[in-house]
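Of the protein chains in this complex, all but one are displayed in their positions.
And then subunit A:
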């Protein structure tokens, strides 16, 4: 097996004095969709924020495309090819939909063109001159993903994309993720919606109290159901 695109080893992180990640180990291969499952407050979002470099009080190892990311300043992380879609979506109220879409600078060739994006998300084209936060929750989630797809990022860190959305929108997001996968995009997905994750992910990590406690491929899912029901309370 070739070297993983993203390689995280013994990652520890702190919010102030509070120790929140206790040695996270995970690898993600190029083109793979990996999903981190876990209950609220177990460190899933923190793992993404720490990999992205937003949380700076951290030790351990983060390698992306063979490059050590620990000393890389936050504004250079995106240029290495990591794209971040935050849980709260982070749509800017003082920017129009199109300005939001065009905001993140291009980091590499191979990103989607604006036309391709509008084809994938027709609603965004219709509403491109509206204020970003006037969009519905589902449209805001689409926009948050779309603006990263434009940049040419190789790996998408996607935090709870289905949270609070209607089933039909969740299906649409699932379709988008499958399309991205067919284009070779690598995705690290944090998700509480287990049924959704089962449709899009290749491999799962289960997170508990700041570390990964289980890892299994999507094929191994049926065998893990009892354990997951117990751990996640679904």
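What we mean here is this: contacts are C-beta pairs under 8 Å (C-beta built on N, C-alpha and C of every residue); 3 or more make two chains touch, one makes a residue touch a chain; residues count from 1.
Criterion: contacts and distances are computed from a predicted model.
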"Branched-chain amino acid ABC transporter permease", "Aspartyl/glutamyl-tRNA(Asn/Gln) amidotransferase subunit B", "NADH-quinone oxidoreductase subunit J" or "Na+/H+ antiporter subunit D" - which is the UniProt name of the missing chain: "Branched-chain amino acid ABC transporter permease"
Sole contact to the chain not displayed, among A:74, A:166 or A:227: A:74
Given A:8, A:21, A:36 or A:52, the one touching the chain that is not displayed: A:52
Selected residue (touches chain absent from view) among A:40, A:94, A:129 or A:182: A:94
Residue numbers in subunit A that touch the chain omitted from display: 52-54, 74-79, 84, 86, 90, 92-95, 99, 102-105, 107, 151
